Every structure is written in structure tokens, then in C-alpha cells.
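First the structure, which I've put down as C-alpha cells, then a few questions once you've had a look.
A protein chain is absent from this complex, but the other protein chains hold their places.
A, B and C are the chain letters, set down in written order, and residue numbers restart from 1 in every chain.
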Amino acid sequence: MNLESLYQDLILDHYKNPLNKKLAENPGISVHHVNPSCGDEVTLHLTGDRSELKSVTWDGVGCSISQASTSVMSDLVQGKSPAQAESILNSFMEMMQSKGGSQGDLELLGDGVAFSGVSKFPARIKCALLGWMALKDAMVQLDLI
Amino acid sequence: MNLESLYQDLILDHYKNPLNKKLAENPGISVHHVNPSCGDEVTLHLTGDRSELKSVTWDGVGCSISQASTSVMSDLVQGKSPAQAESILNSFMEMMQSKGGSQGDLELLGDGVAFSGVSKFPARIKCALLGWMALKDAMVQLDLI
Amino acid sequence: MPLDVSTIKADFPILQRKVRHDNPLIYLDSGATSQKPIQVIDAVSNFYKNHNSAVHRGAHLIAEEATDAYEGAREKVAKFIDGDPDEVIFTKSATESLNALAYSIGNAAKGSPFYLDENSEILVSELEHHANLIPWQELAKRTGAKLTWFEIDEDVRLDYSNIDQLINKKTKIIAITHQSNVSGAITDLPAIVERAKVVGALTILDACQSAPHMDISVKKLGIDFYAFSGHKAVGPTGIGILWGRTELLDQLPPFLYGGSMVTSVTMTGATFAKSPRKFEAGVPNMAGAVGLGVALDYLSDIGMENIHNHEIALTQYSLEKLAQVEGLTVIGPKNVEMRGAVLSFTVDGIHPHDLGQALDENGIAVRTGHHCAWPLMKKMKLVATTRASLYLYNDFTDVDHLITGIESAKKFFLKSGR
Partner (left out) sequence: MPLDVSTIKADFPILQRKVRHDNPLIYLDSGATSQKPIQVIDAVSNFYKNHNSAVHRGAHLIAEEATDAYEGAREKVAKFIDGDPDEVIFTKSATESLNALAYSIGNAAKGSPFYLDENSEILVSELEHHANLIPWQELAKRTGAKLTWFEIDEDVRLDYSNIDQLINKKTKIIAITHQSNVSGAITDLPAIVERAKVVGALTILDACQSAPHMDISVKKLGIDFYAFSGHKAVGPTGIGILWGRTELLDQLPPFLYGGSMVTSVTMTGATFAKSPRKFEAGVPNMAGAVGLGVALDYLSDIGMENIHNHEIALTQYSLEKLAQVEGLTVIGPKNVEMRGAVLSFTVDGIHPHDLGQALDENGIAVRTGHHCAWPLMKKMKLVATTRASLYLYNDFTDVDHLITGIESAKKFFLKSGR
């Protein structure tokens, strides 16, 4: 493992130019998640129903991993059904818990597989999951999953 | 060090046949001391004035060391002036703190020198001092020293 | 499977030591603290030599390793007691675990299931160690709750005859020892837990003298909280366990406040993480936790079932031998039914302190005194007892030495003419 394989260009690109990083107004739900061990924060706005996640926008401060992961997540689940979003989320979490063992499911995760290297760094897994946990929370609160 | 030199016959004799172990009535002061680490107890009755400790009696439960030491003490200070009693007490304490280094001052301590071996056993020093501490407390409370 | 005690003894460096007059050390004081196998000692050293770093804090390699080691230890503890890792809280000792509970309960606001007032009762027993008595006395004082207690019977077991009065609708907390550190009596937990569930009382178990000695599943016991000390379970000093059921830990306020237990902090207030973090403020005893993990593995590898059976056999043998000593009275059950390897006794005419000293001269380490169970001693009208407490590294020969030691002390102190 070296720095390049942890911080793949794709991660740094998303960090520099995050997608959907502008909170939509009047969302179905707004959730705020914090990583208490480092202070990273994300606010997620979600609008959707049982058939579709119509709008996934966010704002936050944090490291490249947490920011890029949230960016990738917001792009991946936008327009998907809650069930599809949940299986993407589960697939991402599985990859994160693999301790470097899994390359990730390219079909489900798309750009998300760039984070597979993070799973070797226990202290950073929480960073990569911050936005995803916010999504899960938002879907639960909207009663979508 | 062996058992015989710690428990000299004199100690066991005083344990079996303690002196002054019968609380006098209407004492000048009554004090009660406990060794909280083992539960040994002594109650001491003292009557006296600045010229003489007229009556030193006691009752208690405890190991041979604490009982014999209290017995010896009561015998030693009976009829002495508070100042004399205090110098005997100080001499006894010094011997106890000597970690086996001091044989004790035979002139001042009399039978008390039998306890010199106790000073090698840190856990037993408190036993040997129980009655003496009660005496000191009683003299202080009677404003004799 | 019978224990291979000589192999076990060889794992414990201190048991190779010579003490007074070049006597081999015969350690019969495991009820106070247990000795440590080289595996545990080395695990502690190895942590310091290779992985020492503040857990849950650094983003660097050794911080990751330290965190893995520490959380790995938590998993070992969870497995040992059949709990969930998130339910396992590292404290410094059982004493802290029990006080922490008492303070946390005292911190509960009105409306909380833990809230106590003048209409509440806290139930303990006359058998309790001070560590499971005074915290509840003080909590009772602070909240106005009433302290009640089981009395003892002639075998120095709990007297269950009035259990239905003692555990009543007012009873909010039952804090009870699993095994007496004086009489060795094992508590009839099913009777207590069943009745506690009827009235909705919380059950808190002081497992100091049981967790190291028998196979325990907190789930099967059906209790709510569970405390024990690592140092009595061949683990390092300065590490203890508090276990609680998740639903309860979720509702329990924290005890110590500080780093790593918060979700947010401002100058005027803080919100708190979930268990176990909520209950582990500050840099913890990392080496201690790691050592405890290895200690519990050591015990599990030998088998708690095997250890327990060994201790029962030793106890049986000891009870038989002690019964043959004239003038000796065993304090506690005279048979091995629901009884552990803690043997308290008195010998006519010899104060326990003197007996302990005489045994020490022969290299035999026992404990004398009130064993931090002063109310129990007063109830039994005793000032002190001598206590021999046995563990996996003791064998029948150790018991024989004890008996010989007692006999020679009798000769010394009770010889005619004295």
C-alpha cells in the first residue's frame, strides 16, 4: 500500500470537485452526522419516496476521504429506488469491512470502488462511511427502508 | 528470624495472662481504637493528672501482639508521670520503626523490648502500636501532654 | 479433564520463588489477588515494546495496532462471559465498576428507569464485600432510597426465607455477590433473578469470586449488570470489567466525563457516545486490557469447566482435612454443594493474625482479617478469620502443607505451660 493507491486520483478529484455539494431547499429530510473522533461533519438533504430517491444533496467539512465518499455516494444513489440504494450501501459497507480483502463490486459501486484501499486503514473507515451513514439514517427517518 | 524470636515467651505470657485487662469504672477518659485492616480493637480507660497516670486499664480483642503489647504498656506507664509515659511511648515507637535495627531501650521499656522483633514485620507494627496509640490519644484528650 | 497442575505451576514465575527460610511459596491467597502466568506478563511487556499508542485517537500505524489490540481484548472478554463486545466496559477494578454503576444510577434524571427516590429500595446482603455495600449505602443516602438486605443462615449462605418480602414492588436494585469471599457460598441466582423479574428490579452481580473460577454466561444468568476484577483472574492489576445489557447501557448516564466519550461538546454542555465509549473517558489502561484478554484466553484454553472441577475437588479434600484438625471451625458450608474454593476458619486459642504469621514462616500465604466484609464478621461475632483461597495452580500437596502448618502453629501457640 502506498499513498497513491489509498488516495486514488478519483478520490482527490471528487474532493476537489464534489458532486451535489449544495443543500437543496425544502428537503424531505435533513440529517446531520459527525465523526466525533475527528470532528468531520456532513449534512445530508434527501427527498424521495418508496420508488425513487429524487434528490440527494449535502454539505460538510472533512478530510478528502469523507468528502469524496459522500460525493460519490450522492451521485450513485441519486434517482435509484431506496431498495437499490440500500444494496449499494450494503455493498460499500461490505467492502469497507473487508480489511483490504475486497476490490468492491464495480457494477454496484462504480466510482465507489476507488475506496477499496481505505478498508486497510481502520481509522479511516469511519471517514469513508460518514456520508453513507447519513444516507441510511435519512432513508430510515423517511421510512423508505 | 523465626517464630520463636518474634513471639518471645514473654509476649505469649502477657497474651495468656494480660495485666490490667479489666476496665476501671468512672475513668478520666475512655478511648476506643481499632485497627481497620484486621479488626483488632482496644478500649482504654485512663485516670490521671499532670503528675501521675493513676489508673490505666483496658479491654480488647486481637492478636497476641496487640494484646500483649497493650498489657505491657499498661503495666509500664501505670503510676508514671505523663512526661515519663510519653518518653516510654516515644522509645517504643522508635524501636518499632527500626525495621529490626533496634533492640529497644531496656531501662525505659522493660518487658517492652520483647517486641523488638515485630519491627521486621511491617504488617504487624500496627498491632504492636494499637494500645500505645490509644494511650497517646487518651493523654492528649485529658490534656496531659 | 483433570488439570495438569505442575505444568500450570510452571507458567507462573512467582510460584518458583523461595520465601522465608528458603521455603517454596505456597500461595493460598488468590481470593485477594491471583498470580499471573508468563503469557500475561509477556503480553503486557510486548504491548509496551511494540504497539503502545493512544487508542481511538491517532491516525498512524501503531495507534491502529493499539486500537486493534484493545478492542480485540474487549472481544475476548465478551466471549468469556457470553456478552456482546459493546456491552463490555473496561474499568480499573470491580470496585470501580460497582461505584460507577451507583454513580451513573445516581446521575439518572426523573423519568429514567434508573431513577430512585424515597419510595425505592436497594437490596444487598450481609455477605457483601465493602465494595458492593458502601456504594449502595451512599446511593441510598443521596436518593433517599431504603437499603435492605438478605441475612445469613448458619452455613453463612444467604437466608432466602423472606425473599418475597425483600424483593418487593419497591425494590429497584438488587446488588448481590455471586460467591462470598468469606464463606465461599455461591448465591442461588435463579431464585433471585426470577423474583426480580416479577417486580421489575435490576440485578447487579458482584462476580469477583466467581468469574475467575467458573464457566459463566451472563445471558443464561439473566442478570442485568456484572462486575469483576482482572487481577483475580490471572490478569494484570488496574483493569476491571463492567458488563451491562445493551438496552440498559443505552439509557444509563455516563459516570466519568472526558475525552473519547462524547458526540459533541460546547462550553456549556456535551452529548455522549454509545456504550462502551460512553463509559470509557480518557486514555484507558490499554496494556491492562490486552493482558486481561490474554489472561482470559489462558483460562479458557485450560477450560473453565475443568478449573471449576479441579477447585471443587481441592475444596472437598480441604474440607475433609480441616475437619480433622481439632479446635478448627470452618466458617461456611461444610460440603461442596454450591460452594467455591474459599476456606475461612478459626482455630481455638490462636488469633487468625498469629496463625497467618506462623503459616507465613513456612512459606504459606493466606489472608487474615475481616476480608472487607466487616458487617458479616460482626454478625458472626468474629473479629477475624484465617482464609485460604485456592485456584488452578494449587494442588493437593498445597492443602497438605496448609494442614501441617496449622498443626505446627497449634503446637507452638498452644503448647502446655503457656
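Methods note: a contact is a pair of C-beta atoms (placed from the backbone, for glycine too) under 8 Å apart; a residue touches a chain by one contact, two chains touch by 3 or more.
Nothing here was measured: the structure is a model prediction, and the numbers come from that model.
Considering C:Leu98, C:Leu343 or C:Ile406, the position touching the chain not shown turns out to be C:Leu98 (whole complex).
Touch with the chain that is not drawn comes from one residue among C:Leu25, C:Val199 or C:Met338, which is C:Leu25. With the whole complex as reference, residues 13-14, 17, 19-20, 25, 27, 29, 32-33, 35-36, 40-42, 44-45, 48-54, 57-63, 92-96, 98-99, 103, 107, 126, 129-131, 133-135, 137-138, 147, 149, 229, 231, 236-239, 255-260, 262, 264-270, 281-288, 353, 356-357, 359-360, 364-369, 372, 374-375, 378 of chain C touch the missing chain. Chain A residues in contact with the hidden partner, per the touch definition given at the top, are 1-3, 6-7, 9, 12-13, 16, 37-41, 61-66, 121, 124, 127.
Although one chain is not drawn, its touching partners on chain B can still be listed: residues 34, 36-37, 121-124.
The criterion applied here is as follows: only the chains that are shown with their structure count from here on.
Chain contact topology: the protein chains form an open path, each linked only to its neighbours in the line. Taking A-C and B-C together, the pair of chains sharing more C-beta contacts is B-C.
With each centre defined as the average position of its C-alpha atoms, the distance from chain A to chain B rounds to 77 Å. Centre-to-centre separation between chain A and chain C, using Cα means, comes to 46 Å.
Separation between the centroids of chain B and chain C, computed from CA atoms only, is 37 Å.
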